[in-house]
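For this depiction, one protein chain was excluded, whereas all remaining protein chains were kept in their positions.
Our next item is subunit A:
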Amino acid sequence: MLQPPRLTVWSSIDDLKHLKSLLYDQNTDYDGRPQALEIIRAWSSRGRLPHAIESTSHLTECLLNDTPNQSELLIRMSYSTAICRFVNGLLDPAQKSHFAVSMFSLAQELGLPASFVDVRHAATHEALPPLGVLRTTCARGLDWLWVNYWEKVEVGGAVDTEAVGRGREVVDQERVSRVQSLLERWENLKKSGQGRYREAVKRKEERNEANICAELEVIFKKSAGMDILLEILVHEHLLVMDDTGSMMSIYKTTENWRPLIQDLDLRVEEFTSGLFNTFLEAMQEVEDTKDENKDEFAESESEYTYQWLEFLVGLVLKGKLAADSASLLDDVVSRCILSRNLWCLRLSEYAIGQSTLLEAKYSQACTMAKKQLIAAPKLASNPISKHPTSNLLAALATDKDISMDLDRELEDFEAKLRSMQAQREQWGLNKKLEATENTKANVNNSTLITNGKRAAKFRRVEADWTPRPMGVA
């Protein structure tokens, strides 16, 4: 599920870098700070400023107005307010519990020297601190902001797609065990929570659950690859049958884990598609390792895995999972059809049976794939790949003689899939092209118009309007 982007007050990160240099690159010829303050003032009318920027502007404003011809009281009061707001704005959000934690311990956690808290306290509740103290505190505040905020602007600011990945950390053992223990906690919570109806207990449990989800979210988001974490989730928890091995336990299990899955679905981008991946791979694995002796066990294992997948698809179909459900379903169903795995086919049949939209798109391909699978069961060992288009062709190449027309049908289906992809890409390119051409045309147009006479009116853009981002004229 796509998380919406954040709105920023700056148009591009370059603007922020520019601001940074205006604020902190002192040079003898030119002081950029007054200009920086102007920019921040303009930004502040757009929306809420990040606290660090707001504080920097307040403190800088005080510093610049600290001149001998100003009233001393006025200077002291403005320093005091700026420092109070700097400290409060930094520490307030750190109050995470229901009751107030002392500002000193909050400051310690944040790495803010305790003297700031002292000055804030004096400025709020006692005599206004003397000018000397205020000046030093202000200067130290600006230094602190530099180290803790502005220096990061450059680093985090180099935004290209790779940087997103680079910013993430490798999954280490510590993280793995943390995830394991969180998931165990969840399981125990659910086991012990059965049949409890006391409100207070329930609420406590709800809180516990929320905490687990929140912590998992953080770990998932920080981690470069979710795969290993998802595997822990799927293989060590979701797919663990209870001792009886009875199929009925699936219902309890799915219900127990449903809240966690839904929650992470909302919070972590690509969680659900990752989960599907892991499950589908598991499905394949079971089938692959199936040997004659353990057949019965493998059968129930497959069934169990299948039930999970059906449950997840059901959730997606009912709109309880994944906002971007349409493309996710497309992905899952087409992969299943191309997988040549009986269980996966069953899953796609299930999905097709539940949605007329999917039915229209895939029912034919599904029937074909099924026929072929029954005709040539050996093919079933094709691994599911994330790129369904690549492996089916290979499969087809080796088995051309089996059933030509079935193959052709499937080939058609694949070709369609590919052309859809290509179209999408082409469309993206065209859009770019059109847009650049249009801007050129626009320039020409408008120069023409300015030369002629225009009525003083609001007028609708006449030429074709190419969609373009807000803020881009």
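Following the convention adopted for this analysis, a contact is a pair of C-beta atoms (placed from the backbone, for glycine too) under 8 Å apart; a residue touches a chain by one contact, two chains touch by 3 or more; residues count from 1.
Here is the rule we go by: contacts and distances are computed from a predicted model.
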Per UniProt record, name of the chain withheld from view ["BOS complex subunit TMEM147", "Polynucleotide 5'-hydroxyl-kinase GRC3", "TRAPP subunit" or "Glycosylphosphatidylinositol anchor biosynthesis"]: "Polynucleotide 5'-hydroxyl-kinase GRC3"
Subunit A, residues in touch with the chain not shown (by the definition above): 2, 4-14, 16, 38-39, 41-55, 88-90, 92-93, 95, 98-100, 110-111, 145, 148-153, 156-161, 163-164, 167, 197-199, 202, 206, 221, 269, 319-320, 323, 428, 432, 435-436, 439, 446, 449-450, 453-461, 465, 467-473
